[in-house]
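Questions regarding the structure given below will be posed in turn.
Of the protein chains in this complex, one is absent; all others appear in place.
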Amino acid sequence: MEAFSDGVFAIAATLLILEISVDSPSQLTHIWPAYLAYVTSFLTIGIIWINHHHTVSLMGRVDRTFLFVNNLLLLTIAFLPFPTKLVGDNLQKPGERSAVLAYAATFVLMAVMHQVWWQYARRGRRLIGDNVPESALRSVDLAYAPGVVIYGIAFLVAFASPLASVLLTFAIAAFYLPSAALFDR
Amino acid sequence: MEAFSDGVFAIAATLLILEISVDSPSQLTHIWPAYLAYVTSFLTIGIIWINHHHTVSLMGRVDRTFLFVNNLLLLTIAFLPFPTKLVGDNLQKPGERSAVLAYAATFVLMAVMHQVWWQYARRGRRLIGDNVPESALRSVDLAYAPGVVIYGIAFLVAFASPLASVLLTFAIAAFYLPSAALFDR
Amino acid sequence: MEAFSDGVFAIAATLLILEISVDSPSQLTHIWPAYLAYVTSFLTIGIIWINHHHTVSLMGRVDRTFLFVNNLLLLTIAFLPFPTKLVGDNLQKPGERSAVLAYAATFVLMAVMHQVWWQYARRGRRLIGDNVPESALRSVDLAYAPGVVIYGIAFLVAFASPLASVLLTFAIAAFYLPSAALFDR
Partner (left out) sequence: MEAFSDGVFAIAATLLILEISVDSPSQLTHIWPAYLAYVTSFLTIGIIWINHHHTVSLMGRVDRTFLFVNNLLLLTIAFLPFPTKLVGDNLQKPGERSAVLAYAATFVLMAVMHQVWWQYARRGRRLIGDNVPESALRSVDLAYAPGVVIYGIAFLVAFASPLASVLLTFAIAAFYLPSAALFDR
């Protein structure tokens, strides 16, 4: 499972760049929304990948349902290059609200799937390794808990200000996620 | 062989997103055929990958012919992003029948190649590990047997209704394949 | 070195599909040159990858020059999707000669680099593992020796008939390479 998951994370992050294009080099500074969306999506995928990896290391077994849920989680992550391009192409332009709503909705979906993925493994220690202490599980609980809420807020903010929503998503990836992440616990 | 195969599966699944495009954010809900085709192809590749991985774990050796057949199998899987895009671009439009026939034909070809791949390894236990019980082989037989038939039905359905054919292919990936798969047997 | 090389082989093969496009589903049978080029390039990369893997397993060490030569070899393989698209787009059309010459030239370059790569490692057993018998090296010599010549012939044939050149390259991948390859020696 890890080889396929690692591959999808690394490929999705690296494909993001293919979604940036510019008509002429003189426009290179005008397409800052594309850079902002690129950096936001890349950093988020990197951190989710680290969390995914750490959490898998706590598991002692996998089952059929979990592999299917893992596929669904990867499906949402592999989807990210599409709304990232939408934001890069449309931010500060007429269609920006729909574009950013699609972007934020993708992050909400990723957070929901990650939570489902974790709760399935953790409930009754269904897939947890025998020697893993409860404190390690609570640490993951704390790291995953706020995801749906904070991306839900970014979704709501998009109605008021699409740019503010993207900046909030960037700030989550640059400041909140790294400190909440499971990096070296 | 596993590293190359893992790579092709993960890359083919993640490339699918590059085939979705939209002229303007206001059309985001109009392109539901693209989302349907994306989800269907992604889930199918994920499950085939899990089956491929499990089946390889039953083998104690590989030979020249098998590696070549494996290449042919990967060739059909890496082809999938092309008909996936065809379906996403053309479903509910004039060219939908040809597009969905190409899509279903690709799945039939994948199922045929997967069956050839497995039968080559299994016939007379040619490549099977010495300690693998017959029951494990019969379990794989059962999981692989219906593939050609059910995708053949999806192909025939496309003549009557292209949309029904794609929905059937989606249902196979979402409901039938996960339960028939070799996940944790 | 293997992880990077494996990745480049698998990615180059899987990216080939992105180079196929069609204006409308009604043209699906008209673009057979694209399918021919896809299958030819995919099979060739798969077989080169198997040979590369086998040959690396004979080596007991690597050095700085070899890693650089390996990079050059990968550079030629990662280039293949570009002339593959050229052939797919132009075969049986006015620009076909230039397209097929570029395609064949890429294969010649790949064969030259693979030969340089192997000869550097083999000369005086520079990088060969201590326990590897001379017969294993001669087996690799035999498998690699004809590459430059047969792709050189395909290059020359392109002047007379571009289609014949592509068919010859396909035949090499489908019939000659699998039997000459190092698969299970």
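Letters A, B and C name the chains as they come in the text, with residue numbers starting at 1 for each one.
Methods note: contacts are C-beta pairs under 8 Å (C-beta built on N, C-alpha and C of every residue); 3 or more make two chains touch, one makes a residue touch a chain.
Just so it is clear, the model here is predicted, and its values are computed rather than measured.
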Which shown chains does the hidden chain touch? A, C
Determine which one of C:Ile20, C:Ala34, C:Ile50 or C:Leu86 touches the chain that has been left out. C:Leu86
Pick out which of A:Val39, A:Val112, A:Ile153 or A:Leu167 touches the chain that's been left out of the picture. A:Val39
Touching residues on chain A - with respect to the absent chain: 2, 6-7, 9-11, 13-18, 20, 22, 24-26, 28, 38-39, 42-43, 46-47, 49-50, 178, 181, 183-184
Those residues of chain C which, in the complete complex, touch the missing chain: 3-4, 6-8, 11-12, 15, 18, 62-64, 67-68, 71-72, 74-75, 78-82, 86, 90, 95-99, 102
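By definition in this document, only the chains that are shown with their structure count from here on.
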If chain A and chain C share one sequence, what is the angle of the rotation that overlays their CA atoms, in steps of 5 degrees? 180
What is the distance in Å between the mean C-alpha positions of chain A and chain B? 26
Listed in rising order, chain A residues that touch 2 or more other chains are none
